[in-house]
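Written out below as C-alpha cells is the structure these notes cover.
Apart from one protein chain that is not included, each protein chain of the complex appears where it belongs.
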Amino acid sequence: MNTHSINLRVRYAETDQMGVVYYSNYLVWFEIARTEFLREKGLDYNRIEKERKIYLPVTEAYCRYRAPLKYDDQFTIVTKLKDVENSRMTFEYDVRKGDRTVTTGYTRHAFINEKGKPIPIPEDIKEILTSDE
Amino acid sequence: MNTHSINLRVRYAETDQMGVVYYSNYLVWFEIARTEFLREKGLDYNRIEKERKIYLPVTEAYCRYRAPLKYDDQFTIVTKLKDVENSRMTFEYDVRKGDRTVTTGYTRHAFINEKGKPIPIPEDIKEILTSDE
Amino acid sequence: MNTHSINLRVRYAETDQMGVVYYSNYLVWFEIARTEFLREKGLDYNRIEKERKIYLPVTEAYCRYRAPLKYDDQFTIVTKLKDVENSRMTFEYDVRKGDRTVTTGYTRHAFINEKGKPIPIPEDIKEILTSDE
Partner (left out) sequence: MNTHSINLRVRYAETDQMGVVYYSNYLVWFEIARTEFLREKGLDYNRIEKERKIYLPVTEAYCRYRAPLKYDDQFTIVTKLKDVENSRMTFEYDVRKGDRTVTTGYTRHAFINEKGKPIPIPEDIKEILTSDE
C-alpha cells in the first residue's frame, strides 16, 4: 500500500488573473498529499516534529504542468513513496481531474534533527515507510 | 514621526481570477508596512522575537476595500501608529495608488511572552513607540 | 437554514514561524466557508461568475483573533448570512475548535457586473438567499 489518494477542490485564493491555478499552489497541495499519505501509514507528521524533533524539509521539488486547473475544480492527488534511502525519501505525485493527469511532480526530503543536521531515518519510521501494508 | 510609507508592487501570485488582488493579501502587506514602520523607529521586530521572546500577534484586523489593485500596480502604504495602550497597540493603514486611497484598514496587536501570556509593553519599547521623532 | 458549517484542517503552508496560523489565512477560509454556504443554498458561485457575469467582491473584512490555531488542527467554520440589502450582503463567521470559538469575523460583499459597477441583487438570487430553507 504505497500509494494514497486525496480529493481536494480549488480555492478562489489559489487562482490568478490567467483564470487558472497559480503554479506554486501545487507544492502546497503536494504537502497535504504526503501528510495524508503518512497519516494513513500510521505516521503523524505533526507528532514526529513535536515529540521527536525530527523534521522533513524538502530538498528538491519538481512540477510538470500539463493542463490547468480552474476555480472550484475537484481533483485527486495520487501520492506514491518512490524511494526510501538512508536519510532521504522521495514522493511522486499525480494530480488528476477525472481520468486525466493534469500535473505530475516529485519532492525529495531529508531527515534532519532540531539543529538542522541530517540524520539516518529512524528504524521504526523506515519500517513503516517501506512496509507494503 | 508616527507615520511611515512603503512602496510595493503587486505580484502575479497576489491576483485572482477576477483580475484583481485577492483580498487577504492586504493583510500580508500590512504586516510588511508595520515591520518597516518599526524598523524606521529603531525596532527590529525579528530581534524582538528572537532575543527578547516577545511576540506581537494580531488580535483584530479590518479592511475596507474601496477600489481594486491589479497586477503590476505600484502602490504605497502609509502606516500610522494609532494607539499605544498598556499591553496593546493599533496600527492604521492607508493603501494608495497615486493620489487615491484604494484600501484602508487597521490591525490591533497584543504583546505576549513565549508562553502566550499578555505582558505590559516593555518601557523601552513604549518610549520608542510613543516618541515623536 | 441560514447557517452552514464546514470542517477544515490547518495546512503546513498556513503556519508561520510563531508556530500558529498566519492571520491572513482566515480570510481565505472565510471565502471557502461562504462558497459552501451558497452551494448548499443551491447557488454555485463559479457559475454566477461565469454564466451571469456577476461578481461578489469583498468590500469589508473583519477578524477578531481570540486563540490561535496550529498545524494539523481540525476546525469548523459556522457561516451565517447576516444581512441581505439592495446590492450588498454580509456574512458572519465563527471559527471553532471543538466547543471553543477561536476566531470570529465578517465580510461584506457588493454585487457588481462585468464592468465593476454595483448592481441590485437579482431577484432570483435574493429569493434564494433570504429563504429559510
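Letters are used for the chains, namely A, B and C, taken in the order the chains are written, and counting of residues starts over at 1 for each.
FYI, contacts are C-beta pairs under 8 Å (C-beta built on N, C-alpha and C of every residue); 3 or more make two chains touch, one makes a residue touch a chain.
From a predicted model like this one, the values you see are computed outputs, not experimental measurements.
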Identified contact with the non-displayed chain, of A:R47, A:R64 or A:R100: A:R64
Residue among C:A13, C:I32 or C:I128 touching the omitted chain: C:A13
Of B:T35, B:T76 or B:T101, the one touching the omitted chain in the full complex: B:T35
Residue numbers in chain C that touch the chain omitted from display: 12-13, 15-17, 19-20, 22, 24, 70-71
Residues in chain B touching the chain absent from view: 11-13, 28, 31-32, 35, 44-46, 71-72
Interface with the undisplayed chain - residues on chain A: 17-18, 20, 23-25, 27-28, 49, 55, 57-65, 68, 116
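Here is the rule we go by: only the chains that are shown with their structure count from here on.
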Averaged-CA centre spacing for the pair chain C and chain A, given as whole angstrom: 28
Rounded Å distance, chain B centre to chain C centre (Cα mean): 24
Of all residues in chain C, the ones touching two or more other chains: 28
